[in-house]
Structures are given as C-alpha cells and as structure tokens.
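Here the complex is missing a single protein chain, while all its other protein chains stay put.
Let's turn to subunit A:
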Amino acid sequence: MVISNKPLRFILATLVACLPLISFANPEQDTVKVKTEVAHEAAEGTHAEPTDVKSKIKAFINHHLLDAHDFTFLANEETGEHYGFSLPIILWDNGLQVFSSSKFHHGEETAEHNGNFYVLHHEKIYKTDASGTLTQEHGHPTNATPLDLSITKSVVGILGIAVLMFVLFTGLAKSYAKNGGIATGAGRFFEPLVLYVRDEIAIPNIGEKGYKKYMSYLLTIFFFIFFLNILGLTPLGFNVTGNIAITASLALLTYLITTFTANKNYWGHIFWMPGVPTPMKFILAPIELLGTIIKPFSLMIRLYANILAGHVVLMSIIGLMFIFKSWIGSTLSFGLAFALSILEILVAFLQAYIFTMLSALYFGAGNEEHHHEEAHH
C-alpha cells in the first residue's frame, strides 16, 4: 500500500471534490429562495433585498469587493445598526460639495446638500430628486453622476499605508546615521527587502548603469502593493489592490515612466525594427506600439484579478461555514479558509514582486543599449 507523504494535499483535494456534493444537495432551499425573493420584490418594488443565506453572502462579497463611502466594521442586520464611522463625501457638482457620508445612512436614504439630492447605489453616487428615484436601464441607473472625490475606505487605506511607509522608512533612514551605518528598529526588518529590490529586481533587469533613477519608484511600488495586499487580508475588509482604479493608476505610472525615460534605441526598435525586411517594418511598427500599451495593461489586470480572485475565494469559503451550519462542513471550510489565507500571504508578496519585477523589466527594455553592434566587435 502506498502512503502519500502529502496528507494535507489529499485532505484539501478531497474537500474540494466534496464541496459541490454538499452545496447542491439541498434543492429545497433554492425553491425557498426564489419564493422569498419574489415575495420581497413584490413588496418593495425595484430594490431587492436578499434574505436567504446564500444570496446574502453573495451580496456581502459583492459589496466587499467595491469601495465603500463609510467605514463599517460590522453591522447588526436585525436592528439595522452599523458599527463604524462615517467618511467625508467630496463631490464636484457645479462647485465643491462636502458633507458626511452619515447622510446616506449606508445607502438607505437620499442625502440632501445645498439643495441637491444624491443617492448611493452600489457604492456609486447618483444625482437624484427629493424622492430619490433612479431611472434604471439594463440594470444600471442612468442618472447623472457627479465627480466623486470622496475620502472612501480605499482612500483611507491608501493614506494609512502612505503614512505607515513614510514613518517606517524615514525611521530606517534616520537609524543609519544614528547607529553608524547599521539599521535599527522596525525598519531593520525591511532593509533586506530594500536590498532585495535593488539587487534582485532593479540591477538584473535595468542594468548597473541606469538603475538608480528608477529605485525610488520601484521601492515605493513594491512596498505599497505589498502592504496594501497584506492590509486586504486583515479583517478590516479593505480591498484596495483588488480595485481596478488603483491598479490602473499604478500601471499608468509604469507606462508613463517607461515612455518618458526610454532612449532612442527603444523607439528605434518600435518604429523601425532593425534587421527585418522593409515591408515587415511597416507591419511590426503598429504591433510594437500596441505592445507598449498591452504591457502595462497586463500589469493592471494581473494585480487586479489576482487580488480580487483571492478575496472572492476566501470570502466564499468563509461564507460556506454559514451555509453548512454543521460542525463537520463548517470545520472543513474553516480549515480550507485558513490554508488559503496562508496562500494569500504568499500571493500578496508574489504579486508585489511580479508588479515590481515587470515594471523594472519594462524600464530596462526602455534603457537598453545597442547590443547588435557590440556583438560584431
């Protein structure tokens, strides 16, 4: 008899294999759900509130994946109480409109400010009238959306991480001067990571000559993504790096830096590829040009999708605990959630590493010296 030396893998594999059997074994519940939803919709009209556990979990996950205009740690759904604090709403709607998010009452009420009415629908602010009507079309409201510059939960997270990074790394920088070139304090833990970014990411990909001018960006982006990924794993419920606007801005910066620091050789390879027949050069130019945009686009999607998927899977498995409501199923779900959380820590580091590494690679490509001529000598 063969005994595997990887029992954990077997347990996990068996568990995953059994999951659909358990979760779809109760068709009765589905019918119940349909009934209640129909009843609910009939009662409240357009705004459907999920009532059974499964759709509640789904709604909760969807809600979590979005940014939030207030900071809620937990909510008591029976009494409708929310425990957390409000955040400022800043809108640009014919002038600056600033008010507290408590006016929305967690999306349940229409907020009135300076004679304008706003409603919060799926964490998006729409302009509305006094009664709070939303004209729906293809499932999306067609009301006007003012430019929303609110300090949302994600902005709080970004600011928090920015302050943390500033305190941590200025502390590290100061400790060198104080202690004769040897780091002390909490920053000391991050010094090997700083050196890792320099020696394993920047220098091999960009080259000894030009790596220095990119170091600030690479170090900042590495620790920023790493810290925000880790923050996303805490029970505070941040989902910052799993937000397309965040990854888009990071990718845009990488694209802009690559474009503006690239040398003649880089552009030469894009518009007039050396070493291929002239007709091919005309075909290659648009492809290469498109490639420069696809590269940062892939950066954006990769980070967004990895973190989002991690959050969805982890929350779904945690949600399974409440669906099973049996000591064996819930325990297995807990074990799986625990194992996946550990995996997510690895992913948090890995995604930060990949984003930084690929950024460095693109910078390196933009700064490459002419190697073809050197080869002839």
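Keep in mind that, in the parts below, a residue touches a chain if its C-beta (ideal position, glycine included) is under 8 Å from a C-beta of that chain, and two chains touch if they have at least 3 such contacts; residues count from 1.
Convention: contacts and distances are computed from a predicted model.
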Listed names "ABC transporter", "Hsp20/alpha crystallin family protein", "ATP synthase subunit b" or "Branched-chain amino acid transport system permease protein", with the criterion being the UniProt name of the chain not displayed: "ATP synthase subunit b"
Option touching the unshown chain, where A:Ser216, A:Thr234 or A:Thr278 are the choices: A:Ser216
Residue of A:Ile61, A:Val155, A:Leu284 or A:Ala339 in touch with the missing chain, whole complex considered: A:Val155
Given A:Gly181, A:Pro235 or A:Pro277, the one touching the chain that is not displayed: A:Gly181
Contacting the left-out chain in the complete assembly, out of A:Leu87, A:Ala111, A:Leu250 or A:Leu332: A:Leu250
Of A:Ala59, A:Val98 or A:Ala173, the residue in touch with the unshown chain: A:Ala173
Positions on subunit A contacted by the hidden chain, ascending: 66-67, 90, 124, 140, 147-152, 154-155, 158-159, 162, 165-166, 169-170, 172-174, 176-177, 181-182, 191, 194-195, 198, 212, 215-217, 219-220, 224, 243-246, 248-250, 252-253
